[in-house]
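Yeah, one chain of the complex is gone here, protein chain that is, but the others are all in their spots.
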Amino acid sequence: MAPPTTPTLAPPDAPPPSTDLADAEPDTGRKRGLTGYLLLLPAAVWLALFFVVPFYSLAATSLYDPSGSDFRGYEMTYAFGNYVDAVQEYWTPLLRALAYGAAATLICLVLGYVLAYAIAFRAGRWKNLMLVLVIAPFFTSFLLRTLSWKLILADDGYVVDTLQFLHLLGDDGRLLATPVAVVAGLAYNFLPFMVLPLYASIDKIDPRLIEASSDLYAHPAVGFLKVTWPLSLPGVVSGTLLTFIPAAGDYINAQLLGSPNQRVIGSVIQSQFTDAGDYPSAAALSMVLMVLIVALVLVYVRRAGTEELL
Amino acid sequence: MSAARPAARGTRPPAGRWLREHLVLVLGLLVLLYTFVPIAVVVLMSFNEGTRNVYAFQSFTLDNWANVCEDQSMCDALWVSIRIGVLATLGATLLGTLAAFALVRHDFRGRSASNLLIFLPMAAPEIVLGSSLLALFVAAGFSGQLGFWTILIAHVMFCLSFVVVTVRSRLAGMDDSLEQAAMDLYATPAQTFWRVTLPLVFPGILGAALLSFSLSFDDFIVTNLNAGTELTFPMYVWGASQRGVPMQVNVIGTVMFVLSIAVVLVGELGSRRRSRALSR
Partner (left out) sequence: MSQVAEGAGPASAPGVVPGADPGGARGAAYDGLRLRSVTKRFATFTAVDDLDLDVPAGSFFALLGPSGCGKTTTLRMVAGLETPTSGSITLGEQDITWAKPYRRPVNTVFQSYALFPHLDIFENVAFGLRRRKRKDVKEKVAEMLDLVELGSQARKKPAQLSGGQQQRVALARALINEPEVLLLDEPLGALDLKLRRGMQIELKRIQTEVGLTFVHVTHDQEEAMTMADTVAVMNAGVIEQMGAPAELYENPRSTFVANFLGQSNLVAGTVLSRSADLTTVDMHGIQVSVPTARTHTDGDAGWVGIRPEKVLIGDEGAELDAPGNTIPGGVVTDVSFVGVSTQYLVRMPWGQELQVFAQNTGRQRLFTTGERVELSWRPEYAFLLDAAQDASAGAQRDGA
């Protein structure tokens, strides 16, 4: 690609003929000029106004005088203490959310890898249909599906009954209102975010490479570890990110499937904003969550050696 | 030696071998099946007798289907969600498609910065997106005006990135020479756009629009923070879940599922017909 230079309408060296045809320019590759800006402008303005500026607002709010309120107004006092207070008070929900997110991501990775691999290499002509089926359930309301899990995992439901019958669960044991239910719900809800990038990556692997590895005396398991897995790493990285980030911020699963005593950070932020009206502390928590996620993602991506993905 | 090994494997019983060969597929299908379990519950419950969502299936009835709007506030919330969904889809699809054209077809300063700007909203947790928007609205003195329009603004914002990404990949996969051929065959730039570019990119735009609608229709976390007193369908479900969800909610869930499956199957059949025709 030609490096971007100042937009020109006519070739620089040529004296442009004095006609309306002067603005002829190469049609290959990317066009330069004002049109690009004009096309991008509405979306860029929208995102600037309602994504970038709000983020600045959030940062500012997190530093307001905590004694203010929406009613009386806030004062900017650069109250960094808000962060200390917020983290001190809510570090458990914060860590809990990250732990739930990580556990759910791991489960998604295992289930999603099997499914993506099956679609890419074993589905034959049913490939497209299976891909569609991966997405289809997720066009039904997120909340309704989570409520369904609440019914399925209910104390007198078949799942709990069966587990109790098998003595995998004590007689008064339950699934609902436990971390297990929350993680299961998260893993279920974010599965497609894992499957689709994994599929995109695995599908690109030439099956002959796997045949070649078995031809070179690699046991299928070794072949998987040495060939398939490394080649699918870009999908693994983007899939885990796409799953972990929303899962760590989600509070629907924790609230519907978990115990009210075990809140996650999303739920705390939400109630600080809407119920308590403590905007500075809610904003500080939001910032902390964002910063933690970004930090974790950066460390993870560096460890995975796939910086170019970002 | 290595040549003898496969022969030794060949002596396994056929059933075991079939399973071995298809193990991954079977496991994959089981995972797929698992994703449909909650849907099955929703569909089943939509035919269940009773007023509130209860676990046991009591008896078959069509009452829930016949009296969907028994709780008028549910249907009101549904209508709000549909209106917001349609408007957010229109807005995000329009802005996102234009931006995708800019990013694929045009070269300008700040292209990579723009790409980053598009990518970030998809990478941020919803709770952060929602709370920062709320922080802005409050700071701008709009905290009293939260409602339909603030929800719409938020939805267009988070749908936008998904539209850009979807349309961009369709556009990038398009053969440049098709447009050059149109120009070569006396089509002006406008004619080239309407007769060649747009029809070819259209499936991508349509897919982006469907995605936008479902993202908007389904959103709870961002919406809940910026809704004020407006009630969307997911907010209604959330509220009702505290006291027991009316059975009619499952009817809505079933209809949504059937509609999306229908859309998807029509698309799939279409592409199958095309590929069959191709192989003929």
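First chain written, first letter: the chains are A and B, and each begins at residue 1.
Just so we're on the same page, contacts are C-beta pairs under 8 Å (C-beta built on N, C-alpha and C of every residue); 3 or more make two chains touch, one makes a residue touch a chain.
This structure is a prediction, so every number in the text was calculated from the model and none was measured.
Residue-wise, the contact with the chain that is not shown comes from B:Ala182, picked out of B:Ala182, B:Leu211 or B:Val264. By the touch rule set out above, chain B reaches the unshown chain at residues 175, 177-178, 180-191, 195-196, 199-200, 274, 277-278, 280.
In this section, only the chains that are shown with their structure count from here on.
Measuring from the averaged C-alpha position of chain A to that of chain B gives a distance of 15 Å. Of all the residues in chain B, the ones that touch chain A in their complex are 2, 22, 24-25, 27-29, 31-32, 34-39, 41-42, 45, 53, 55, 94-96, 98-99, 101-109, 111, 114, 117-118, 120-121, 123-129, 131-136, 138-139, 143, 153-154, 156-157, 160-161, 164, 176, 179-180, 183, 214, 217-218, 220-221, 224-225, 233-234, 237-238, 241, 245, 249-250, 252-253, 256-257, 259-261, 264-265, 267-268, 271-272. By the touch criterion stated above, chain A contacts chain B in their complex at residues 1-2, 4, 7, 27-33, 35-40, 42-44, 46-48, 50-55, 57-58, 60-61, 70, 111-112, 114-115, 117-119, 121-123, 128-130, 132-152, 154, 156-157, 188, 191, 217, 241, 245-246, 248-252, 256, 265-266, 269-270, 273-274, 279, 282-283, 286, 289-290, 293, 297.
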